[in-house]
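For subunit A:
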Amino acid sequence: MAKKIKSLKELQELKSRVKADIDLRSGPKETQITVHMGTCGIAAGARDILTSLTAELSKASIDNVTLRQSGCIGLCDQEPMFSLSDRSGATFLYVRLDNNKVHEIVQDHLLGGNPVTSYLSKE
Partner candidate 1 sequence: MNNSRTNILICTGGGCVASGALEVSAALQEAIDRYGLTGEVKVIETGCLGPCAVGPVALVYPDGVLYQDLKPEYADEIAEEHLLKGRIVERLIYKEPSEGEKAPTLKELSFFRKQVKIVLRNCGLIDPMQMEEYIAVDGYQALARVLTEMQPEEVINEVKRSGLRGRGGAGFPTGLKWELCRRAEGKKKYVLCNADEGDPGAFMDRSILEGDPHSVIEAMAIAAYAIGSSESYIYVRAEYPLAVERLSNALEQAGEYGLIGSDIFGTGFNFNLEIRMGSGAFVCGEETALMTSIEGNRGEPRPRPPFPANKGLWGMPSLLNNVETYANIPMIILKGSEWYASIGTEKSKGTKVFALAGAVNNTGLVEVPIGMSLGEIIYDIGGGVRDGKIFKAAQIGGPSGGCIPKEYLNVPVDYESITELGAIMGSGGLIVMDEDTCMVDIARFFIDFVKDESCGKCTPCRIGTKRMLEILTRICEGRGEEGDIEKLIDLGNTIKDTALCGLGQTAPNPVLSTIRYFREEYVAHIRDRRCPAGVCPDLVRSPCQNACPAGVDVPGYVSLIGEKRYTEALRLHRERNPFASVCARVCFHKCEDKCRRATLDEPLSIRGLKRFMVDQETAFQIPEIREDKLNAGRKVAVIGAGPAGLSCAYFLARLGYRPKVFEAMSQPGGMLVQAIPTYRLPREVLRGEIQMIERLGVEISTGIRLGKDFTMKDLREDGYVAAFLGVGAPAGISLGISGEEVKGFMQALQFLCEYNLSGSVNVSQSVMVIGGGNAAIDAARTAVRLGAKSVTVLYRRTRAEMPAYAEEVEEAEREGVRLEFLASPLEIITKNGRLRGIKCCRMVLGDFDRSGRRRPVPGDDGEFSVEADQGILAIGQALNTSEIVNGTGLRLTGRSFIEVNPVTSRTSVEWIFAGGDAVTGAASVVDAVAGGEKAAVGIDMYLTGENHAFWRVDREPDTFFDPEADPVEYPRSKIRLLPIDKRKHNFSEVEMPWKESPALREAKRCLRCDYREES
Partner candidate 2 sequence: MTGKNGNTVCVEKTEESELLERLDEVLAEYRNKPGALIPVLQIAQGIFGYLPENALKHICLGLDKSYSEVAGIVGFYSFFSIVPRGKHLVRVCLGTACYVRGGKRVLDTLKHELGIDVGETTPDKIFSLEVARCFGACGLAPTIMIDNEVRQRIKPTKIRGILYQYRNQYTNSNKGE
């Protein structure tokens, strides 16, 4: 049984709780993260990376990022990886990721605006 909404404020609160899914439906945003999920990527743990990215973005209340997956780009030994194109138009390829690195990238690059150079691909 839903709780009765008694004010505009309560309506706003409910809205902020339920709007994440709708945001997803507004199409590509200014920042795009593509998790490379070929068979190799998935084997290397790309699914976990995707899940933790989703969680990190939501935790940090970031809503201007489109998260998508795509196939292998050929650098199989550096997986799991994702590429991130930010508002400047530049694309960064983050490789050999784990959950901690994802957290750091979200904090420093997306929130702080500074790419985490040590996790970038050197190829």
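Criterion applied: all candidates are chains of the complex that A comes from, given by their letters.
Please note the rule applied: contacts are C-beta pairs under 8 Å (C-beta built on N, C-alpha and C of every residue); 3 or more make two chains touch, one makes a residue touch a chain; residues count from 1.
Quantities reported herein were computed from a predicted structural model and do not represent experimental measurements.
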item	value
Pick from 1 or 2, the complex member that touches subunit A	1
Residues on subunit A engaged by candidate 1 in the complex (per definition of touch)	1-8, 11, 14-15, 17-22, 24-29, 34-35, 37-39, 42, 50-51, 54-55, 58, 66-71
